Structures are given as C-alpha cells and as structure tokens.
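Supplied in structure tokens, the structure appears directly below.
A single protein chain has been omitted from the complex, and every remaining protein chain is retained in its original position.
By written order: A, B and C. Residues from 1 in each chain.
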Amino acid sequence: MELTISRLSNVPVLNIVGEIDHGNAPTVGATIDELIEQKQRTILLDLSQVDYMDSGGISVLLSALRRLREGGWLGVINPNANVRRLLQIVGLALDASFRVFDSVEDAQAAVQTHARP
Amino acid sequence: MELTISRLSNVPVLNIVGEIDHGNAPTVGATIDELIEQKQRTILLDLSQVDYMDSGGISVLLSALRRLREGGWLGVINPNANVRRLLQIVGLALDASFRVFDSVEDAQAAVQTHARP
Amino acid sequence: MTACLDATGRGCFTRTAIIDGGSSCLKTVRTFVEEAASAAGLRQDRAFDLKVAASEACANALEHGGNAGSCLQVSAAGFEDRLEFEVADGGAFRLPHAVDHMQRAHRGLGLPLMVALTDEVRISRPAEGGTRVTLIMYADRPPQAPLT
Partner (left out) sequence: MTACLDATGRGCFTRTAIIDGGSSCLKTVRTFVEEAASAAGLRQDRAFDLKVAASEACANALEHGGNAGSCLQVSAAGFEDRLEFEVADGGAFRLPHAVDHMQRAHRGLGLPLMVALTDEVRISRPAEGGTRVTLIMYADRPPQAPLT
C-alpha cells in the first residue's frame, strides 16, 4: 500500500494505492488521526486504486467517522464494486455522515458547495 | 424471577429468586441503575436461588461493573456451579472489581473490612 | 419424538417445536433444550451451556431475524455421539448498522458466547433466504474450561 496526501478545495484527500488490510490499516488510521488533530473536520479517501480492503480498513473508517460525525463528515472516492459492496454490507454507506463519490469531480463539487453534506 | 432488596452492613443486596434471562434482565438492570443513582458504590447480588442466567444477565452485570469500577465494586453471592462457570467464561470473574462470594458470611466480612476489595 | 436412523443406521431422534414469540418464549426454548439434552444423555453442566447458547441463538432470531413477536421454529436431533439444536428464522443475516456499531456497549456477546459454550456452531444463510443457526454438543466432552 502507498499513501499520499493531496487537497481538494482545502479538504485533505488520502490517495491510497494497493490493498488495505489488517496489516497496514493502522498506518491509514494514524494518518487520519493526525489530520483530525489538526482540526480537519472533513476527510476524503481516494479509493480508485484500492483493489482490496478488509475489516482492518473498515475499522479505521468506522473510527474516523465516529470522530468526524459531530460537525464534519468522511467521504470515499470511487471505490471499486467489491469495496463499495463491503461498505454497504457493514452499514457504513447508510450513515448520514459518510459519503461515497463516483469521481473526484463529484467529491470536489461536494466540498465546494458545503463543508457538511 | 422475584427480586427483593436487603442490606448487608449498609451495602444493598439484590436477592433474586428464579431465572435471569433476556426477558427479565432489564428489571434487574433498572434496579441496579437506581441504586447507582442513589450513589451506592458497592452492590451485591445474592444468586443462591438463581438456577439459570443467560447473556441478558451477563450484560446487566457488565454494565453495572463498568459504572461501579471507578471507586466501587460489584459482588455476587453463592452462584451455582453452572452460573459460576458462565461468569468465568465471559471473563467477569477475572475482573479486579468483580467479586464472587461463597456465602453471605463471606460477603459480610468483605463489606465490613473495606468498601473496596 | 420421531424415530429415525442416522448415517450409520443407529437409532436417533428428532424433535421440532413451533414456539410462540411471546414473553415466555425463551423459557419454552429452555424446556425444549432440557428435554432434548436429557434424551440425548448430555451431562447436566453441558445441558446448561447448551441452554444458554440456544437462548442466545433464539434471542437473535427474535431480535434480528424479523421474527419479533412472531414464532420460532426450533428442532433438536439426537445422534449416537451428539445433539444438534437448530433455530431458523426468515430474516436475512445483517450486520449491525455502522452507527449502532459505534454505540453498542456490551453487544456482540452472542455469537462468541455460542461458540464458547458449545462444540460447534454453524451459521448458514440458506439459498431460499433467512438465517439458520445450528449448535452441536458431543455427548462425551467435558464442559468448557474457564478463562484464565
């Protein structure tokens, strides 16, 4: 897994390439924790290049969501069909403070129009 | 299930007769909650006459323990061999703030010598 | 109680019951398990463990299985070496919603407890829908060792 951080209208975007599993999910979690400590209230993860994610990744998303949902939100960009289905099965995709975007453009539109969905 | 409250050196004792299951555990929980709201920091349950308990009962004990463990403790008196084994399997019996007494006399000795184990 | 033959041609039994989902439902399940355990010759401590595990499975079927307030179908099958208890419900197996998952304090004890108290747990989602939980107890095993 490789992780780089970019910005979309000032909102941090974690660009992840590879597979997110129990082994490397803590790295993603630590990066998100740092951003939250820097008072970021909205965080995006670009999952276009993630072909696999297990519950290690789900746990990190759940714990980020728990911290962001008071006044912020968490979004993922372009997860593949399998990852998207996993997000639905664990109920993340049903949460009002969790958003799934089909593309970077959709995410961009969302962060520009409102900080909260 | 029948529930009456008595005192042992000022410590409230819930005397339970019958079976504690998902159906009636909330009643036990509500009684414990009331005692905790009345600032009781140590609570005893006399289980001598309880021949069955399921995870409904375990959940109530866990949640009481969580609230009492800061500065107090939770004790049960004379659970039968099966209930005692269940308390061990769920790990309750290993908790430093949870005490299992063989008899009312043992419980009495404990509440008299110290409010905390 | 119907007579039947298992794969080895030796005698066994099956019992089924439709249990009303009212307030005394879990009590009825316990009586059902107790009788089956005694017919299968299960030790008394193992019968206790199976009762707790079966209550767990039935409480889930009532709570999550779309069976709340309705009735439960349970069955017990005795084989020479083991007893199998089964409960089926018509609801799809579903994870707790994410938000519930964040808030649940002592939830999620059910499945691990069933595993800890029995020799085998099978949870299947049959092609026709619903959830089926099977709890298996072998006749000759000792009860669970406590946590250390």
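In the analysis below, a contact is a pair of C-beta atoms (placed from the backbone, for glycine too) under 8 Å apart; a residue touches a chain by one contact, two chains touch by 3 or more.
Source: prediction; values computed, not measured.
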Options B:Val28, B:Leu65 or B:Val100, residue touching the unrepresented chain: B:Leu65
Touching residues on chain A - with respect to the absent chain: 19, 21-23, 52-56, 58-59, 62-63, 66, 81-82, 85-86, 88-91, 93-94
Residues from chain C at the interface with the omitted partner, ascending: 92-97, 101-102, 105-109, 111-113, 115-116, 119-125, 127, 136, 138, 141, 145, 147
Where the missing chain touches chain B, by residue: 62, 65-66, 89-92, 94-95, 98
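The rule is simple: only the chains that are shown with their structure count from here on.
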Shared chain contacts [chain A and chain B, defined touch]: C
Gap in Å, rounded to a whole number, between the CA centres of chain B and chain A: 43
Between chain A and chain C, centroid-to-centroid distance (C-alpha), Å: 39
Inter-chain centre distance, chain B versus chain C - centres from mean C-alpha coordinates, in Å: 27
Residue list for chain B, restricted to those that touch at least two other chains: none
Per-residue multi-chain contacts in chain C, two or more chains: none
